[in-house]
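Attaching a single structure in structure tokens format; questions to follow.
Yeah, one chain of the complex is gone here, protein chain that is, but the others are all in their spots.
Chain lettering (A and B) follows the sequence in which the chains are written, and residue indices restart at 1 in each chain.
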Amino acid sequence: MSLIIDNVSKSVDGEIHLQDIHLTMQKGSFNTLLGPTLSGKTSLLRLLAGLDKPTSGRIMMGGQDLSSIPVWKRNVSMVYQQFINYPHLDIYENIAFPLRRAGLAKAEIDRKVRATAETLRIDELLRRSPGELSGGQQQRTALARSLVKGADLLLLDEPLINLDYKLREEFHDEFTNIFADNRDTIIIYSSTDPLESLLLGGDILVLDEGRQLQHGPTHDVYRNPRMEAVARVFNDPQMNMINGRVENGRIVLGQGLTLPRSTHMTDLREGKYRFGLRANALGLSRASADDVELEARVELGEINGSETFVHIHHNEVSWVVQEDGVHTHSLGQVIRVYFNPEYLFAFDEKGMLAAAPKYVPGSGTAEE
Amino acid sequence: MLGLYRFLKYSAILLWSAFVAGPFLWALTTSFKTSEGIVSGATYIPWLQYKPSLDGWGVLFRRGGQGIDIVDPYLASLTVTLSASAISLVLGTLAAYGLSRFSYKAGPIKNADITFFFISQRIMPPIVLSIPFFLMLQAFGLLDTKLGLIIVYVALLMPIAVWVMIDFFHNIPVELDETAMLDGCRPVETFFRVILPNCKPGLVVAGLFCLIFGWNDFFFAFMLTFTKTQLLPVAVVALNSSVTPWWSLSASALVSVAPLVILAFVVEKYLSRGNLAGAIK
Partner (left out) sequence: MLVSRQKLIFLLPGLLVLVAIIIFPLLFTIRVSFSSWDVMYPGLDWIGGKNYSRLFSDSRFWESLQRLAGIAVGTVVIEYLLGFGLALLVWKEVRYKRFFRVLFLVPMMTTPVIMSVIWRTIFHESLGPLNNILGFLGLGQVPWLSTAGMAVVSVMMVEIWQWTPFMFLLLLAGLLSLPKEPFQAAAIDGAGPFRTFFMVTFPLMAPISIGTLIIRLIEASKIMETVYVLTSGGPGTATETSSYYIYIRGLRDFQIGYAASLSVTYLVLMILALTILAKFLVRAFISKDKA
């Protein structure tokens, strides 16, 4: 059973929320929906759930147009950002609720509720009420309820956004197990966090301002962003973008940083380009003999979890360097940064990808 | 400084408490007096200032002759108020839920206008409606009946129920309804299985308000009933003549206002809650 989103658009009071979304998702697939806030992720999930109707286009499931089927007859689950559970029912009854509505036998309900509760490690809490639980436990309950009924379509709308960093990491580890043996369900997980989508794997749909930018296997999209906008959305901190050109067989970045043309760029025609470099491709020490050295002034040091983002200025261009560990730099200090031209992306004047690096920085080896 | 502040604060609280409780205490002491206890001027302490008697209370439960019989009006008031409040609460809660969750449209009329129509009924002065109500009930043969009053009270009380419940439903996240629908509930099932069980605080407040305005109405009961049906306020006020037997008047007044006052203390925890939807975060 596949889900076909056929040219779907949605506008509310003349404001466009989604425009021409067109893609197919297969049974048993895991899909992330990546995009910044207000990019249309929630709108799309609500359309798929049947909570809203598309302004135009069709949503088909197993060959059937979904628009004629009311929400309560669809086999869809949804987990929200907020922790939504039935306050008047205990955890057991919360999880059993969809099964009871479906008219399952008592013994079967009991078996399924206990199994799902165990998977989500809330089997000790079954007689508590949602109000007595922590945020993480409440969201576990909501997840259990959405998993237990074996829906055709499982929608998760930034389910971890209201949890703290530690709990989020805990969930990420578990998700790999929970979703691992999924065969029958199409799972769609929306996120604003590129790292989260990379961790979860599967396929990705990148959305921006209601438009579908790219759809494909997550790691492919990460390596080959179809256009500059995808690279922007799919990198945190954002990819450094530098205007430049290919001239006389060499690459010129910004005001005149001239580099040799690396192997993946050999096919590029002469002309203007925008060159992209991930923040994690820049380093404060030389990693290989091919590295280019820049002298730059520190504008800002930003500590983000276990990483430091150093904003630097070199020759009229601002760059962001992602540094592992917590470091402090004094503002205005002049430092040396290094990068390997092998990691440069090139986008043409229309913003489409012209060349992508063969390697992903970090391991230093090709990741296949 | 702090001591003075506390002194003033508690003085103010006690002073207002005295103002609030004064009429009740006066009615209580008066209810045990006889005519000698009244005509000699204001007295307060039984045995010391006057000889207490149970006459004022006794006549309330005696029919005919010397009796006043407050039992029948009491039962009539209970029947009318409870029925009208229940109907208003049911219809008002359903309408409030609908208005808070769905959008309705009929020509230029939208949700906001319908909500306003419901709530604006409170602007209507009773006197404006009294004559047509009289004629309407007369036409249907419902004058001087409990059913007639119940119909009139529903129009009076439903706006209150809608007002309280709309506010309450706005505080329940709509995602709760959606989750129920995704779990297989139709809108009507969603309401009864998921929303209604979480409405207790709102229903208590709305119900209490309905009871207050229903139980305490005098004007319509006075206008629309005569002999067959007599509600409590009408029966009590009928005693308010120049030769008022103050003792039985006081006793009947206390008996009349007691149920709601007691109810207020019972549902206390729902009344002073900041967010009426506090049970659902």
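As a convention for this text, a residue touches a chain if its C-beta (ideal position, glycine included) is under 8 Å from a C-beta of that chain, and two chains touch if they have at least 3 such contacts.
As the structure is a prediction and not an experimental result, all values here were calculated from the model.
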Practice task
Would you indicate which residue among B:184, B:202 or B:233 is in contact with the undisplayed chain?
Solution key: B:233
Problem - From B:3, B:108 or B:132, residue that would touch the chain that is not displayed - result: B:132
Fill in the blank from the handout: Touching the unshown chain, chain B contributes residues 9, 12-13, 16-17, 19-24, 26-27, 30, 38-39, 41-42, 44, 91-92, 94-95, 97-99, 101-102, 104, 114, 117-118, 121-133, 135-136, 151-152, 154-155, 158-159, 162, 186-188, 191, 212, 215-216, 218-219, 223, 232-233, 236-237, 239-240, 244, 246, 249-250, 253, 256-257, 260-261, 263-265, 268-269, 271-276
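The criterion applied here is as follows: only the chains that are shown with their structure count from here on.
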Practice task
Express in whole angstrom the distance between the two chain centres, defined as the mean CA positions of chain A and chain B.
Solution key: 56
Fill in the blank from the handout: Interface with chain B, chain A side, in the complex: residues 49, 51, 70-74, 76-78, 80, 82, 84, 86-88, 97-98, 101-102, 131, 142, 145, 149
Completion exercise
Contacts from chain B onto chain A in the complex sit at residues 173, 175-176, 178-186, 189, 194, 197-198, 279-281
